[in-house]
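Report on one structure; see the data block that follows.
A protein chain is absent from this complex, but the other protein chains hold their places.
Note that the chains are named A, B and C in the order they appear, and that numbering of residues resets to 1 at the start of each chain.
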Amino acid sequence: MPSSWGKIFRVSTFGESHGDSVGVVIDGVPGGLKFDLAEIQKDLTRRRPGQNLLTTPRKEDDEVRVVSGIFEGKTIGSPITLIVGNKNHLSKDYENLRHIYRPSHADYTYHAKYGHRSHVGGARASVRETIGRVAAGAFARCILEDELGIQTIAWVDSIGDVFANITDNLPKSHADVDVNDVRCPHPEFAEKMIEKIKEVRKIGDSIGGTIRAVVRNVPPGLGDPVYDKLDGDLGRAILSIPACKGFEIGSGFEGTKYTGSTHNDEFYVEPETGRVRTKTNRSGGMQGGISNGEEILIRAAFKPTATIAKFQNTVNDTPEDIIMKAGGRHDPCVLPRAVPIVEAAINLVLVDAYFYQRALQPEWLAVWKKK
Amino acid sequence: MPSSWGKIFRVSTFGESHGDSVGVVIDGVPGGLKFDLAEIQKDLTRRRPGQNLLTTPRKEDDEVRVVSGIFEGKTIGSPITLIVGNKNHLSKDYENLRHIYRPSHADYTYHAKYGHRSHVGGARASVRETIGRVAAGAFARCILEDELGIQTIAWVDSIGDVFANITDNLPKSHADVDVNDVRCPHPEFAEKMIEKIKEVRKIGDSIGGTIRAVVRNVPPGLGDPVYDKLDGDLGRAILSIPACKGFEIGSGFEGTKYTGSTHNDEFYVEPETGRVRTKTNRSGGMQGGISNGEEILIRAAFKPTATIAKFQNTVNDTPEDIIMKAGGRHDPCVLPRAVPIVEAAINLVLVDAYFYQRALQPEWLAVWKKK
Amino acid sequence: MPSSWGKIFRVSTFGESHGDSVGVVIDGVPGGLKFDLAEIQKDLTRRRPGQNLLTTPRKEDDEVRVVSGIFEGKTIGSPITLIVGNKNHLSKDYENLRHIYRPSHADYTYHAKYGHRSHVGGARASVRETIGRVAAGAFARCILEDELGIQTIAWVDSIGDVFANITDNLPKSHADVDVNDVRCPHPEFAEKMIEKIKEVRKIGDSIGGTIRAVVRNVPPGLGDPVYDKLDGDLGRAILSIPACKGFEIGSGFEGTKYTGSTHNDEFYVEPETGRVRTKTNRSGGMQGGISNGEEILIRAAFKPTATIAKFQNTVNDTPEDIIMKAGGRHDPCVLPRAVPIVEAAINLVLVDAYFYQRALQPEWLAVWKKK
Partner (left out) sequence: MPSSWGKIFRVSTFGESHGDSVGVVIDGVPGGLKFDLAEIQKDLTRRRPGQNLLTTPRKEDDEVRVVSGIFEGKTIGSPITLIVGNKNHLSKDYENLRHIYRPSHADYTYHAKYGHRSHVGGARASVRETIGRVAAGAFARCILEDELGIQTIAWVDSIGDVFANITDNLPKSHADVDVNDVRCPHPEFAEKMIEKIKEVRKIGDSIGGTIRAVVRNVPPGLGDPVYDKLDGDLGRAILSIPACKGFEIGSGFEGTKYTGSTHNDEFYVEPETGRVRTKTNRSGGMQGGISNGEEILIRAAFKPTATIAKFQNTVNDTPEDIIMKAGGRHDPCVLPRAVPIVEAAINLVLVDAYFYQRALQPEWLAVWKKK
């Protein structure tokens, strides 16, 4: 179950939802970087369950602990290991699921693949695995902010059929997004979304939605233009988040309706800076898989949570047809908590592309490093 | 410019559009497999330019040559190298582009990244790079067909605003798709699409579109459920095809509007076989990043070709604002030729997931190998 | 500081000698395998300090804890995380070394490389890092024993100028080796070695030595014959153990004096089994980087421990010339404790080669799997 990514800044997560702990090893880390645990904890806190009524009532404080790699507040080049203990063990709650394959969960596919599985709380398929990604992503965020001034902001753009569709006046900060529980910066739509979530929660159901993200101040030149294209790598990172079913960069599916003459982003020289810019940004910040210096624009689709408090037809591992109803405490909608996970995915891809570009073209750094 | 992919079945492409040759090295190949060059050539021929009036008039026969890895018609475990010469060198045609960054092309980003670039015919950013993918993908297809009975079929689902939106009665063979020049199996919509392409070609413009694909007979258990999820890997493989801007698996963006109770795929035991099946397939053939035995359903967005025969504002590498008009012979629409490229991307991901699964769970093979 | 190895069975160690913990993540693990923690602990106990008077008096029980990847005694395909806490924190002991580069230690090179370093107990350069290797290697050993019947045995072959040079009647079990404190199966030479170590310990000095290893029952066909040759991979694994300065396979340096006619290993058909065997084994169990079914024969050189209780000239990080004398409690000779580390290195290489071979040639398994 390969659980690592990155060519240089290499992230490996471990842990199951109801095991001892979950965590992450970050390798390929420069020495001498400031390591601020409060920044890591900040992102984990945005991700954690039990934040408000829109998310699962499971309370986990998700306090992170440094196991290796930091000495007197700074990195020493060693692998950084971060661990979050699992406090909310209620394995017995899951005993009735031991032989059941829940619809649209990974119970059946894990069993078909590995022969032996843990039936407890999703185990490795739980969204709890993303704790490691978010922790590593927070450290990536700090590096990108400090060295290049890069800023990554995601928000909930739709819940069910309530589409805010925010493509102008994009949020300027995480505070703009965290202004309400659903993490949609548009107050009116946010209210409708919250209504929608409360509605499905009341009937024991769940609902999907979309997330948009913008990344600012990415210098031109990140990403490798064949198989490690920046769009491909971002797509993979986001599609590997549980429940994600779709990904767009720039104009996405809508852009397929355009002609070349209406879709192309014309270049111009920005008078103030002499930099090459584009007038429009249908490309979403990259061409040929390499960042072009414009805002990176991303959109991702998340299906409704599979766990619902309703009777469903399914099978057990005999296999026999059965009827089940899930107990437990689950998110009626994963979107608000997915916002920091999407940001982490983006930052992990970018920091690795940045380190790789430093390896190949060190003179590039002199031009683009934050002054 | 990392140009390799796959954990075990490792594919590395090389070559620029107007250099000596383009090609591919395939490593991680079992010994003793039949290698049928005609099968490779068949897929390259589906991809090659100059097939009909919908594609570029550049004629390249794209004849493939085996340089290594095959002995007396079979693999010997060695890296297989396949090369296609570039016959249509017209480097002088491109001299006027030496200092120009074409809009929505990768000219500027390559220069910003590498400092030195070839201005000739897109060089490495040319879709000609995909020859290597298609050649390797054809070999992957043969392995998947022979050993697991897997069948991968893609088709053009829309051109501009002409949407066939084929979600039932999916094509049963490549012949069903190749029945017309636009590679849309629905005759009425195909005709409208062809009209649309002719229309934009006449005015020197280009048009985008979408491709759908179905993969049949994938056994449950392929894909690794954290960062190497089957959906994430498929997404990356397809998003790394030039011009691709969006990817969906199963219900995709549409699925975000559903509730859990209307979206979940209920399991049942198939009476004839005793196999675990799902009644619906909104998951698109996988759960938790692992194939579940149902059809894999994919949709991909391709933007309009950036090269058009119209005046456009852009910049040169001084940089200064200029006006340009491209000459050359280009595809008004890449979609028909992208069909075999999408199939290759899928088959390359699947064969690697298959080999990885064999490494970990050899007993799995006994259950799922084609009888 | 890449700390991972293996193409499929992927091992990543983490932790510094005086941080919170050291440990290992093992990924690429099949599901459904028995996981016996006692077997892991057994190898860690052979490696741990404070075993007897020949090793450092530091006492660490090195008790291992499972953090992830095991459910009800068996693997589930998830990354297995094993952690050993650092109980013997005496950071203050090292305060006087904060600015000193100890001779033949990695203090200076770490600083030159990473800019910021931990001066405490060797940090990541400590042999304590090998705990993770030994833990993972123990699991690899179990897989190799269970599935192929492979047996790996290493022993101390020389200490200083006392050479046992055991090339016949190789030890048959770990018990044959653990029969004395120096882990040399030849009683007379063992006694002399022990004398030698006591002698250097008395004067605050240290001593080097060599280790030999034999691996039995390796089926033909493991190892990849270009850059991932079995000899190259074994060499790298063993040379990456702290203090190792040399590696030989089969006839090694001695073999360079031979002619082809006296060095070649002639093949014959073993009458009882019909198997292809060699009459001699100067190749050391492999040809062209692939195992040939004969015993794998390895020899490795370990320099004397750099830490000694004597005055030495060196420099501080100003830098200025200084004189230092190390305190602390150190091994006068690492060889006895290196025995299980060498075995772990070998088993990790073999299990990965085994899994890779299963991926490529599943039919091979049917022939060679332990009946």
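The definition used in the following text is that a residue touches a chain if its C-beta (ideal position, glycine included) is under 8 Å from a C-beta of that chain, and two chains touch if they have at least 3 such contacts.
It should be emphasised that the depicted structure is a prediction, and the values quoted were computed from it without experimental measurement.
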item	value
Contact residue for the chain not shown (choose from C:Lys87, C:Lys245 or C:Lys370)	C:Lys245
Residue among C:His18, C:His105, C:Arg141 or C:His186 that touches the chain left out of view	C:His105
Missing-partner contacts on chain C, residue numbers	1-5, 7, 13, 101, 103-106, 108-110, 112-115, 124-125, 129, 158, 160-161, 200, 205-210, 220-222, 224-229, 231-233, 235-237, 239-240, 242, 244-253, 255-261, 263-269, 274, 276, 278-279, 282-284, 286-293, 301-308, 310, 312-315, 319-321, 357, 361, 363-364
Chain not shown, touching residues in chain A	7-8, 28-32, 77, 355-356, 358-362, 365
Absent chain, residues of chain B that touch it	1-4, 10, 12-16, 19-23, 25, 27-32, 65-69, 71-72, 74-81, 83, 110, 113-118, 120, 123-124
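By our rule, only the chains that are shown with their structure count from here on.
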item	value
Centre-most chain, if every chain is reduced to its averaged C-alpha atoms	A
Approximate Å spacing (C-alpha centroids) for the pair chain B, chain C	45
Chain A-chain B separation of Cα centroids, rounded to whole Å	26
Centre-to-centre distance between chain C and chain A (centres being mean Cα positions), rounded to whole Å	39
Multi-partner residues of chain A (each touching 2 or more other chains)	1-4, 13, 110, 113-115, 124
